[in-house]
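One chain of protein is taken out of this complex; the other chains stay put.
Right after this comes chain A.
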Amino acid sequence: MTTLLDPTPSLVEPGERPDRRAAALRATGRWAAAIGGALVIFSALLLLRGANPLEALGDMWVSTFLRGRSLAEILNVMAPITLAALAVLVPARAGLTNVGGEGQLMLGAIAAGGTALALDQQLPGPLVLVLALVAGGVAGAAWAGVAAILRLRFQVDEAVSTLLLNFIALDLLLFLIYQPWRESAAGQPTTRELADAAKMPVITGTVINVGIIVALAATVVVILVLGRTRWGFRLSVVGGNAEAARRAGMNVAGLVISALIVGGLLAGLAGAIQFTGIEYKLRAGFGLQIGYLGFLASWLARHRPLPVLLASFVLAALAIAGDSLQLDAQLPAASVNILTALILAAVLGWTTVKARRA
């Protein structure tokens, strides 16, 4: 250990020697083993249902990744999931748990839909699209702001308030499509469809819509803002030790509010993209579960932006695979949720074990 004459303090604690490459290899191995284990259990369930697991999984693989348009579909589905994941990630940096992606996304879609449907007959399509995206982001931010105020004023845990606000958002959507915004001609309660001119354009020569570009850009912005700005630095102090932030004279309340609001903005943007790029009309079941998938993606990625892209891609692919399972193996589409859940449980279980050891 150190003596006074030793120029550098001794820092190595017994048994500690970080080796990044070995750690990355181990992490990859854990992921592979977790996914493999989940597939084995899922195969057993398929067998019980009388399906041939190899065939079913093979069909899933082929139709998800090898069919012509399926990669484009995955990317389209991935865009809102990525944004919803970032909506969890930014507040998590400040130590907050935003479970409200679903509701913030819903509000974003309502605002985007309301704006776009009100204007798409009068204004040029691209302008309507931009206004819809802005409205979606603002509405999502405002919805998260409600939770922020509840936390600061009444000490309501944001994990609870954001979750409960999801149900209010859903009821608000249902009210709007059953009553004021209902297209009278349709049998199902929905709004009318957005005019083609205001729909999100596709990348030339593909069916991939611009949503994925927005999502990727948002990821880059989040990386830069969290990693390079004073605001991002302060968030990581608040998230790491709020008492340290307070003693350093930081405005902890302001930072908490701003992190939640930025999260809401990203979720609202996800809702706006889901509306203008994928569904084009508000209906019951709009954007269902995207908020929760984003929550899972962020946790799977341990709240780091680049892995969030991978996790969002995997979850989007599983969602697409579920459709193929229904079509090819005559199993309910919900079956794939079992696979999703198994993978999540396995990955989270294993990464948590690792985190505890570290």
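Everything below uses one rule, namely that a residue touches a chain if its C-beta (ideal position, glycine included) is under 8 Å from a C-beta of that chain, and two chains touch if they have at least 3 such contacts; residues count from 1.
One rule holds for everything that comes next: contacts and distances are computed from a predicted model.
Visitor: For the chain that's not shown, choose its UniProt protein name out of "Ion-translocating oxidoreductase complex subunit B", "ABC transporter ATP-binding protein", "Phenylacetate-CoA oxygenase" or "Cytochrome c".
Guide: Result for the unshown chain: "ABC transporter ATP-binding protein".
Visitor: Quick one: which of A:R26, A:R67 or A:R228 touches the chain that's been left out?
Guide: Considering the complete complex, A:R228 is the one touching the chain left out.
Visitor: Can you say which of A:A248, A:A284, A:L310 or A:A334 touches the chain missing from this structure?
Guide: That would be A:A248, which touches the missing chain.
Visitor: For chain A, which residues lie in contact with the unshown chain of the complex?
Guide: Within chain A, the residues touching the omitted chain are 1-5, 7-17, 228-231, 233-234, 236-237, 240-241, 243-249, 251.
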